[in-house]
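Removed: one protein chain of the complex. Kept in place: all other protein chains.
And now, subunit A:
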Amino acid sequence: MSRFFATGTDSESESSSEEEQVQRQPAAAFTFSDDEEETKRVVRSTKEKRYEELTNLIKQIRNHKKIKDMSSMLSSFEDLTRAYQKALPVIAKEESGVTPRFYVRILAELDDFINEVWEDKDGRKNMNKNNSKSLGSMRQKLRKYIKDFEKELTTFREAPDGDDEDEAEEEDVDSDDSDAKPVKKTVPKLEQEKAAKKPAAGDDGDESDDSMDWGSDSDTSSSEDEEDIYTNIRDRFLKKPEKEEEETKREKKERRDRGKRREEEDDGGVWETVRGGVAIPSEKPKMFAKDAEIDVNLVVRKLSEIMAARGKKRTDRREQIELLHELQNISELHNLGPAINFKIRLAIIAAIFDYTPKVSDAMKPEYWTKLLDRIPDAMDVLLANPDMQVAEEILEEHEQFDQEPYQIRGCVLTVVERLDEEFVKLLKECDPHSNEYVQRLKDEIKVTQIIDKVQTYIEHQNKPAEICRIYLRKIEHLYYKLDGTVLEKREGRMPADTVTSVDVMERLCKYVYAKDNTDRLRTRAILCHIYHHALHDNWFEARDLVLMSHLQETIQHSDPSTQILYNRTMANLGLCAFRHANIKDSHSCLVDLMMTGKVKELLAQGLLPQRQRERSKEQEKIEKQRQMPFHMHINRELLECVYLVSAMLIEIPPMAANDEKEVRRRINSENFYRLLRGSERQNLVGPPESMRDHIVAASKAMRNGDWSLCYNFIVNETMNRKVWNNCAQADNVRTMLKRLIQEESLRTYLFTYSNVYDSISMEKLSQMFELDKPVVHSVISKMIINKELIASINEPSQSVVMHHDLRPRKLQSITLQLAEKVSNLFELNERRLNGEQRRQRLW
């Protein structure tokens, strides 16, 4: 079949299908033989078998001849001579050594053909190498072989009997089998004549079989004639069933092929008229019979006819859309009621969706706009007729178009979902920095309007599962958008009863929490809800939702897109925590994202170039599908900066407290350490340029307890431009940062330099770090309580007194470490011993 698709010419399609046929024959012969025939098969054995073999080969050769496949022809010819050799004893016995006529005929044909091709020099030149080589050897072999049959050939050529006639016909007509009809007329005579020499042989037998299963009168009579004449008539009948089957099969196949050629799928006749109706507008009425009374049933039938072609390979999709429009016009013209109207509209929408063949590709903009027009129209129809019921569960048989309540099979929800997906795909297709993207993004209003419409409809229908789905769609359009009214409301600039997006989210999500039973929707709803809260600085609500949902434990089992949503949510939660000065929470939210260094991928904001292995096309496609459209992206620079700053605030004081080289306690933020170490390794550290440089420089300043330098590195022109200006409530964040840096620097200072002080006045510290005295007091007290600083506060003199002798000496701390290590080693050894025992027990 592959050849058929490659070249697609008529004759080839024919021959290849036949070829297949031939190859399949043995199997067919097997399956259609009954048990009772099994025994009889033995009777017909040798001659039948040999002849069948020969005829099959001859058929093959003829096919090869048609497509001028020399190499195959050569091999078939060789097979043929071999088969003939095998058949010789039978021939000698049955036909008293006379070469069967069909064999002579094929030889003559071949000879003619080869000569003809050989003569055609241009054609020979154009042949490919393989073929021309085969041609040469074929010619030689044939010449040699023919010599033995010279006599027979000459007699044959002198009187090329009816067979040639048949042959000519065969060549004229496209298909081998369509000639069955013309042959039929000659059959009786021929049959008898040939049968005298070779009963039940290939080609001719074939034809007679044909005639039999066509079942015309004359044929049956002829076969009856035969019955009288032949002794081994049984064989004929035995052979029939399989041949018959074969024939009908071939017939079917052929029809299908032909059908394909004409680009029609099912019922050719009907299709033909439809086609006319579209191509030539004047023939419009042809869609239905001219005088037909157009009523609901007729239109429905027509519609299903059109829809039947949907999704098939050769269907012209544009044509289908036009057809459906046509149908809609007609139905409107005849005023067939809203139900049928809606049904057709649904079909049109589906057809437009179908227009883009690949799921991964975005649809064309013109179809997209068409879609945006069509769907609201359809929804309007739906909303205008409250009795209309559209559902997937309604079977086609139960659809009701002519009376209320209307019942229509279909699902508006899937339409909307598909629409939404297409929208995202379209957005991803555009360059995010171009105007086109903005233009496209404007369509979101329409999309949300459609969603709202569908929502009203579905709410009206009151099916919780579907409501959940449509709510989620709405949520997913809502969750990443910042609603300014929320903040205004919080500040009291708006009346308290204004409905903000947070309230809407609350309502939608709560419904989903309560009614959803798929889990996936609920998970997504929760994540969106958290995201939305985090976006609007509702830190506590967001945090409580995260903690209540226990999503962290199960998220790795969910699908990738939900995991991406989870990552996005965590990123936003981290930012929100940072704005609320909850540095630790912020850090723990972000650390998982940042640790891998694959933030881009985790947030689905672009593909990472892969170094080790190329990803396959498939994988790339899948990954591309997961990407977020640009307007939903989270600023990665900001994210990283927030992470690094929180890491700095968390990690630097303990680093100062412990000898850095010794205790690598539990390192929380590997990334941050790596960055620091990287800069330490550099010989020459220039002034900071990138965001990371700034943070490294700030960290170093903090380690020396120089808070103002640290702050200047974190907050300055460059950093403002690069990062902080992208942050919501940037001013609040900056003041928050200042305070935190002062506090942490104070801690670092105390850790680093406590060993050189016997006592230090808090007054002095508060001046140094520009902190209020109570703050200093509380920071130091906390350190003392946590046993981080071995000191006491002397209230009367407002100073911190250090207790150096209580600090463990270096030797002591080292010894403790060593002890720990040794106990580790001991444990390992114990385990090894256990393992050894287990092993011995096993044996």
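Simple rule for what comes next: contacts are C-beta pairs under 8 Å (C-beta built on N, C-alpha and C of every residue); 3 or more make two chains touch, one makes a residue touch a chain; residues count from 1.
Just so we're on the same page, contacts and distances are computed from a predicted model.
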{"item": "Name per UniProt, for the chain absent here [options: \"Eukaryotic translation initiation factor 3 subunit H\", \"Exosome complex component CSL4\", \"Transmembrane p24 trafficking protein 1\" or \"Protein HGH1 homolog\"]", "value": "\"Eukaryotic translation initiation factor 3 subunit H\""}
{"item": "Sole contact to the chain not displayed, among A:147, A:433, A:677 or A:839", "value": "A:839"}
{"item": "For subunit A, the residues touching the chain missing from this view", "value": "809-811, 814-815, 817-818, 821-822, 824-825, 828-829, 831-832, 835-836, 838-839, 842-843"}
